[in-house]
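The next block holds one structure in the form of structure tokens; read it before the comments.
Removed from the display is one protein chain of the complex; every other protein chain stays in position.
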């Protein structure tokens, strides 16, 4: 499988959006998955396979074309496992993995090389933590969870009280709870709760370099894109989508199915189902209108200042 | 201890702000720390403990309720320690820790599993580096410093000179100096100095995923929140507070006690004691007024354009 511009005659490619039609003209791919609307697009590809949704079709074809490497279970001789820890069937523990005391690992859990799991952590069946991940003590990780390299699960939150001339650390005794079917990107950090728990709901997907503060609750099936930052105690309800580099202040609620545009700076609650963007974030249409107004006014400043001057006089 | 909405009758909870009064009505907590202003708030909690500052009270109660796990000193059999390194009393070195040559570790230093410390580093008494931290050669870390999982201390700064058709790397020979009582969040990166040192002042607290460039100097008792980025040679004076995702250009000065609002983009010096926000950052009140003006104008564009059209004619 290869993209339009790189496919050769032994490759399968796909065309799912009109913007790529020019590349379809010249592709040398042997075959292409094409959506019905684009089925007659000019191009010399030898075989067109017309499918309702090329991306979904690709999802089915890929595992056939690229057979995943067979998972090898076993515990590497250099893995270190603490007292009281119990390990399910067919786990795969890589080189230099370190597991603390009283940990419970489910069946078929995979921990790649260099991953460190703290005391009293639980990890459910079929979860996979990639290389160099750290899990702080007492975190809970569900089933079929993927945690990419370098992610930090359950670190202390950023909480201090200023007293006697210093920032005194608030002890963090809450947990970090990751539900089933969550995926967490590389080098993402999710803090544990201070007193309450930090909770990521089932089926939610989190990209790379995201920061999630203490006591945050994210519902089910959300998408949180790269470099988003969520301050403490903010709640994100089911199905919300946060685009890249969005920042949210603490103690807010983002309603069910709401969407936040890239780089939005959110300082208030966002109602369910709405799309907000900009800084400070507002309903997307208002934000766009304000931006457009600004650029129009900026081009008319001379006339505008003349008007204002006369009014002032 | 548990938050209002999750506490049961065996739990202690707290009420510190009026916005949580509705939860107080229905909490099933056995007891609550309550501030004097909220002492008479309706609710059926069995015992109210009225305290001037519930958050501070919590700080004192928490260590009694949650006894910290006893620190076990010792050097794990898999730890690797370089020649010429000296180690204080009662250190705790976890599994697969790697320490370079000529390192000096103070008393009661804790290095968690997978942490790597470069040659000639010094780490003071009672400091704790969590799992998978990297410290580059020659860094200095003070006493009672906490460094969370995956933080990188003393990496090369981003400095090049374009010559002979390539970006030639400027060697980084300065140090990264972390003073006493600093806390550094998970996956934060602090570059070493190019010629000068990078310095973090005593008692300053830094959150997760923060980037601090070469030659930056941060004073005492600052708070630097998640995902802040500070470009090279910028100085932050004592007691400044930088909210999440703030970005600062290089070679600036942020004065004593200044505050920067979340996501501010700072391209000039910020005077001591002032609060700035927005992009480009301005005094907070000006920034707010400009935002308000923009949204008001955006709603009045039709009338405004009519006025301008007539003036033009």
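The letters A and B name the chains in turn, as written, and every chain counts its residues from 1.
One rule holds in what follows: contacts are C-beta pairs under 8 Å (C-beta built on N, C-alpha and C of every residue); 3 or more make two chains touch, one makes a residue touch a chain.
Computed from a predicted structure; not experimentally measured.
Trainee: Which listed residue, B:205, B:259 or B:282, touches the chain dropped from view?
Mentor: The one listed residue touching the chain not shown is B:282.
Trainee: Touching the left-out chain: which of A:21, A:58 or A:252?
Mentor: A:58
Trainee: What does the interface between chain A and the hidden chain look like in terms of residue numbers?
Mentor: Contacting residues on chain A, toward the hidden partner: 1-3, 6, 19, 53, 55-56, 58-59, 62-63, 65-66, 68-69, 76, 78, 94-96, 112-114, 130-132, 146, 148-150, 181, 183, 185-187, 203, 205, 207-209, 221, 223, 225-227, 244-245, 262-263, 278-279, 291, 294-295, 297-298, 301, 304-305, 307-308, 311-312.
Trainee: Tell me which stretches of chain B touch the chain missing from the display.
Mentor: Within chain B, the residues touching the omitted chain are 78, 80, 96, 98, 114, 116, 118-119, 132, 134, 136-137, 150, 152, 155-156, 158, 160-161, 163, 166-171, 173, 187, 189, 191, 195-196, 209, 211, 213, 215, 227, 229, 231, 245, 247, 249, 251, 263, 265, 267, 279-280, 282, 286, 289-290, 292-294, 296-297, 300, 303-304, 306-307.
Quick note on the criterion: only the chains that are shown with their structure count from here on.
Trainee: For the Cα fit of chain A against chain B, please give the angle of the superposing rotation, nearest 5 degrees.
Mentor: Roughly 120 degrees of rotation.
Trainee: Quick check: how many Å separate the C-alpha centres of chain A and chain B?
Mentor: Computed value for the inter-centroid distance: 22 Å.
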